[in-house]
Structure formats: structure tokens, C-alpha cells
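Dumping the structure here so I can ask a few things about it.
Apart from one protein chain that is not included, each protein chain of the complex appears where it belongs.
Letters are used for the chains, namely A, B and C, taken in the order the chains are written, and counting of residues starts over at 1 for each.
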């Protein structure tokens, strides 16, 4: 457990409810399938589904395969974006990557050529995430990764291990990411070397966490960067808000619009099946979690957009039941 | 005035503050310029700037050129989308238009050819708005427009007049919209005739309202379709929420991402210089407008994206000062 | 017959050979199918295959369904291009349409938006052909069409009738062409009204000719515009050469490159199944047709690119057997 969290009485009701929902949606895993372009992900049991919700009031509820470790994949894009903003400043970062959603696939290269001078549209697609990884502080891949560990430690009080097997698997098959990185090198947006950038990017993708870890990060973002348990600001408010806006408009690949429309929560998914959500406090909401919460979900069978199939269903269900939408 | 609104005591302070801000930002009009592709808009005094804020608590404050009538242009896309959902049902509408932001210009046609079968990406770009106008109930342009008047009347208690001069001006220069409509006719997404659809679409764009009119609509959306003065639901909650999500992800042309990131309010702009905002209640906000509000802005000088230059600046300022962001 | 042509003795041998080849390739019609987007074409017997070859030496040989009348469709683009060059001058025409092949489908609209200012890439794709039709002399559709009849009469000594049924069929389903025309109207490349241009374009597409008619035009082009029977220049040499270059690089839709590579003859096809070829004289060629020839082919079953399935096979065969390639 990341922090000492007390399990409150009323959480038991919600935990039981979550358990029911997890078992209800788990069978739909068969409609999706594990990401195949990363060989190491193909081997994982696609029937898993787990969730962890951490409230701003220190309530934590978990259900299903909530303690499984999985690689963050694109969820790490949120962390590297925060780390870049913290170390280089928001304006430095936004000079190199825009914050516009695209409607294109996460690994699309078309827009870099179609729109001069080829500035990546946002940091949640691969082109933008590679650019962000390249501007992290540190003269080497190691140094840049350390800056990611720093920001993670600030938020969840520990480092996340890099799964070397997944990293090597991704490294060897990263042809599309190398194509994007070389393209960005030519247009001048990539500040570090291509290979150094790829090492940083693929290692951040290979960091392993649990639903609890990402729920905690989501909860801190929900609180505008304030860590309610530690009673300190770990991320500046403007960075936290900008990050949530990006998650809402660009966080769920090219289903982000549909996710905003039908779930309405700032969220970031990864092809390994994780989804990290930041649910701000709401005057409308009765209970639970009227003071906001973070949600971490894991379900490795993904849909055509790259989002967890059952994770998305579960999230849509509780967003409606608990009235979590920010709209 | 749309409704009998009492001007509260504390509103005087905020009114004065708004007047100062309007005069502060008005000179920046010279950095933008009136939309040129619609000849009738070119003649308007580009130095105007007005704002109206209507709180869920019936507070209304106005400043600057808040009473000028202007054509809704793309703001009408919100109204036609609501009207289509009310009359045909959400799922019928979303079978014909998606809800994904694109990053492309509002009048772009590329994506219709690149993505089979050419379903428009969202109802806030022209391709999607034309599709929505074509599915409105009614066997003629007149009937379809009547369905728009109905939903407007439901919300603001009156009809909005169509500016015939602007309509004729747009009708004669609508080459790009005709191109889009014919393309959509070929792919089968346009249900009505091209000319009938264009008449509906261009007439809805030519409807005239004031900042107060659009602020009231925004306020109703902020309240999930509930009209707090009349104490009745005029728009179903799910339609209102879907509409706000669309406004946030797609409402400010291809600056929607930047607007979400730096303002954080569901909003829809038009090239005539209007911006309609729906600000939900927030537990975080102290005052004013902690119970939510609608904001109407008018400033005809637009920026490169098609959004009001000074209107955007003013909105960004008060969003920060009053903590209006939904994130 | 267009002209008094003497059937030479040795032509009998080649005629017999052509008859054999026609019957050999005719059964492959079942692999293609009639153009479906023009309803009137769907009804035609797709098993037809005919050919007419007219040599510069006045030899004419025919085989199969060579006397069937069919609508020219895109073959008419060659005629309107020639007519525009004759009446407005090459440089006037090329200011409005480029001569670059695209690799895109004939009805593609993407490139008009991707490349500012949206100049059509060549007159053999619809965007370019519409532009060309719009600049023909004459203040009305009638006048413009008359200029096409003029150039046709100059070449083949008679007018080609317009098939009104096909024209009406195309007129009603011309959504994509209307989209293109309106787009070109907005960017300023279309000089005439959209509807006038469409009438000209669709009427030229609906002109009916036989394989003999188009073979004769092809033969004149093969002779650089010189009509060897009449012993007069009916098309200026520079226009004829430019036209042949365009046919070779852009004439067979987005299979033009493959056609240049494996057949090597300037040719223009239409979705009705016609192919018009201009085979220049060659020092390499033994016989027949060492002094050049025109070839007209008709086979209504088309392939995925829009070219006659059996017509293409037959042409490839005789191009190889008779060594007709210009390379």
C-alpha cells in the first residue's frame, strides 16, 4: 500500500458493489484482446479485471485483480508530461508540443507532415510523448528516467520498477516509434538523440504499477496536485489542471471524445489495459466520493481504440451510478 | 430581457469588475478581424465587446456591448444538435455523426474521404452540423427550422429572428458548405436534400441573439437542462451533459484543446464573434457563481481559429479570477 | 464509317488475329463489373468486347463488338482539354490545372485541401476536368458544349450525340462531382457556375461514340494532330504532344503508372469501358502499324481502378505482340 489508508465502514458497501460489477463485466474480456504489437503483453491472462478507488478522504476500495502489477504504457505519458512541466516550465513544453486532440490513431505520422512545421498535436499521442521524453532534464536516458522516478516518488512515495522483459520486447519492435522519433528529429522537435529518447520513452512505458498506484496519482490530480494525506502540494495547481484537461480531450486515444461524452472523467489509458482517472470533487454528487477520488483500473483485453474493453465498461457504469462526470 | 431577473446587490461589484475588464481587453480587437468569408459580417464594428453572465441563482450581470444582436453562426450547432437529440433520440443522431474532436479546420473535407465510410467526426464541425440539420424533423426546410425555434423557445421563452441579409450573403458564398453537403449526400449521411439542408443550416447560422440569450442557454446547460427560474427540466439531463462534453472537446474550432487547457469551460464559438459558455456548479468555487452560470460573450474581431479575439481573452481572465474551470 | 477507309489485303491477317484475341479475352469480363455509380451503365451487357485499330496508312481493322455505341465518360476529358487549349491557349489552361499525376482515385478531393491553393493536379482527374469544362468558351453550357462538338468534328468529321438517359442518370447522382465543383468554386479555379459546369461536364461524359470514333481521334493524336487522310493539321502539334504526355502519365486513373510500365501507350479510359490509344510511329516496329495508329477499345466490365478489364488485357497483349510501346 502506498500510504496508510484506513478502510472506512461505508466503503464496505461500495466494495461489495464494485466486486459485483467486476464479475459482471469480466466475461466481456473475450470481446477484446491483448495488445499484440508488444509481444510480452500477448502472454498475459486477458480475463483479468481489477479496480482501485482512492477518495480524497482517504477511503480506498478495491475489487477484482486490483493488485496485479502491469506496465503503465501510455499512462506514463501523463507522468512524463508532468515531469517536463515541473522541470522545464509549462511554456517551454508547450512550445514543443500542442494540446489539441487529433482524432487520429496514437501512432499516426500523417499530421506531422501535413501541418508545417510538424509540431506534435498533443503529448498523449506517441509523437508528442516522444518529444516530451526528449526534453526531460538529464544528459542521458538514465538521467531523464530519474526525473520521472522523482515525480512519481513525489506523488506516490515510491519508485516504480521497470519491467526489463517488456522493455526489451518493445525496444526490438519499436519500428513505428523509431519512425516517429526520426521524423521529429528532422523537424527539430526532438531535443535528445533518437535512441536516447526511445530508451526513455520505452522504459517509462515499461514501468510497472498497480491499480492502487495509478489511483493515487489520479486522486492527487483530482485535488489539483494537492496530496490530502500528506497535506502538501506535490504538483503545482496549473500543471495539474492542464494535465486533467489533456486527459479529458486526448487521454483515451481516438475514443477520447466518446469517453468525454459518455463517461466524462479525465482519464488516461494504456495498451496494457490500465486506465487512470482523476475525479474532481463535485457539489452535485451525493456519495460516494463527493470530495473527489482517483480511480485505477486494469483489464488487459483492449478494444479497437487501444482502451481496456472491460475497464471502459466498468468505468462507464460507475461514472453513471456515482455521478462522476465533470459535466 | 428573457426572464424577470432581479439584479442583486453583490452583482454590482462584479458588474463593475466586468466593465473594467471589457475596457481593458477591447483594444485588442485590432489584433483580430471580422470574418471575411461572410460579406455581411465584414461591415460590423470590430471594436465591440460585450458580456452577460447569468447565474443559476438568477443573478445577471452585463458589461460592454452586451445588448447588440449578432448572428449565432456556429453557436447554432449546439441548438441543432440538441433539437436532433430531442426529436430523434441520441442514438439515432450518433449513428450519423461521431463525437470525436479532429484537430482540423471547421470546414475541412479531408477526413470524410480518409476515413471510410465518411461519418462526420462531430456535430461542431461543418460536416457534422450539416448532417445534424438534415435529420431534423420536418419534410421541408421550414419544418426543420421550426423544430429549432421550438427548442430555443423551450429554453429562452422566445424565438430568435433570422437575419435575412446575412442568410442571403451566406447562401451565395456557401461553396465550401455545398461541397461538404454534396459529399455527405454521396456517402449517405445527409438525409435531406442538399439545398434543403443548406437552407436550414444557413438559416440557423443567421439567427440573431444577444449575449443574454446565449448566456441563458448556457446557464440551462450548466444546470443539466434544468431551468432554475421556471423550475422545470427543459432539456433531458443526458442530452445536456453530452452537449457540454461536445462543447468542451470540439466547441472552439481547432483551438478546442487549448481552450480546454487554459479556460476549462464547455463553450461554443461562432465566427460572428459570439461565445456561449456553460459553467457547472463547483464545490471549489467561493464566489461568484458557485451554483454555476451561463456566459454569453460578443466580440466580432476573430482570431486565426475563428474564435472571438477579445472574447477569448476576457473569458480566460474571468475563468481564472473566478475559478470557473471544470478541472 | 468516319472516313472512306480502304481495307488493305494484309489487314485481313491482323483482323483474324484480333478476332481470336477478342474471343480469348472476352470471358474474363466476369472478373470485372459494370460501373455501378452511374445507374444507366449498370444495365449494359458486360460481356461485350470490341476493338478498332486505324493506321496512319488508312488501314482499319476491327473485331468483336466494335460498332457498339457507348458513352465516352472520362475519355471526353481528353477532348475538353484539347478544346480548352485550342480556344484559350495552353498557358491559360495550365494556370488553372497542373499536369502532375497523383496516385489518387479519380474522384478524390483530399489533394485540393492539402495543397494550397488547391489547383487541380491534372485534367484527367475529375477535379481538373471540371475546371477545364468551366473555362471552355461560351457563356452557357450550350455554348461550351458546342466548342466540344467543334473540336470533335474537326477530328472525326461528325458530331457525337449526347445520350440523354445517361446524362440524366449521371446528373441525379453526381454528388461527388458537385462536391468537387463547389470546392473548386470556393478556391476560385472554377470559372463558370457550378451547375453550368456540371451540365457541360456530364454532357461531355454522355457523348456516344464507337471504337472507330475514338480510334480515329487516337490516330490523329499519334500523328501529332495531323490528319493523314485529310492531309491537314487539325490539332496543333504542341497541344497533341501535351495531350499524349498527359494520357500516358494520368490517363488510366490510378493505374496509369502500371499501364505505362506494362503497356507503354498514351491512353485514356472511361468507366463505361472505353479506352482510346494513340500509338506514335516507331522505327523499332516491324509491322503492323509502323507508321503509328489509333486504337479504340470497348469492354464495359471494369476493374477496381475503373479501367476496362478485358480491354486492358487485350491491349496489353497486342502492345507486346505488335511492339507498340513508346519506351
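The rule is simple: a contact is a pair of C-beta atoms (placed from the backbone, for glycine too) under 8 Å apart; a residue touches a chain by one contact, two chains touch by 3 or more.
Because the structure is a prediction, the values reported are computed rather than measured.
**Student:** Of the chains you can see, which ones touch the chain that is left out?
**Tutor:** Every shown chain touched by the left-out chain: A, C.
**Student:** With respect to the chain omitted from the figure, which of C:59, C:76 or C:122 is a touching residue?
**Tutor:** C:122
**Student:** Which candidate, A:17, A:149 or A:176, sits in contact with the chain we can't see?
**Tutor:** A:176
**Student:** Pick out which of C:246, C:275 or C:314 touches the chain that's been left out of the picture.
**Tutor:** Spelled out, the listed residue whose C-beta touches the missing chain is C:246.
**Student:** Mind pulling the chain C residues that touch the left-out chain?
**Tutor:** Its contact residues with the unshown chain are 98-104, 111, 121-122, 241-242, 244-246, 248-250, 254-258, 260-262, 264, 266, 280-284, 290-291, 325-327.
**Student:** Spell out the interface residues on chain A facing the chain that's missing from view.
**Tutor:** Where chain A meets the chain not shown: residues 108-110, 113-114, 175-176, 178-183, 185-186, 194.
Heads up, the rule we're going with is that only the chains that are shown with their structure count from here on.
**Student:** How much rotation, in degrees rounded to the nearest 5, is required to superimpose chain B onto chain C on the basis of Cα coordinates?
**Tutor:** Superposing the C-alpha atoms of chain B on chain C needs a rotation of 180 degrees.
**Student:** Could you give the separation in Å between the centres of chain A and chain B, each centre being the mean of its C-alpha atoms?
**Tutor:** From the centre of chain A to the centre of chain B is 32 Å.
**Student:** Which whole number of Å gives the spacing of the CA centres of chain A and chain C?
**Tutor:** 56
**Student:** Hunt down the residues of chain B that sit against at least two other chains at once, touch-wise.
**Tutor:** Residues of chain B touching two or more partner chains: there are none.
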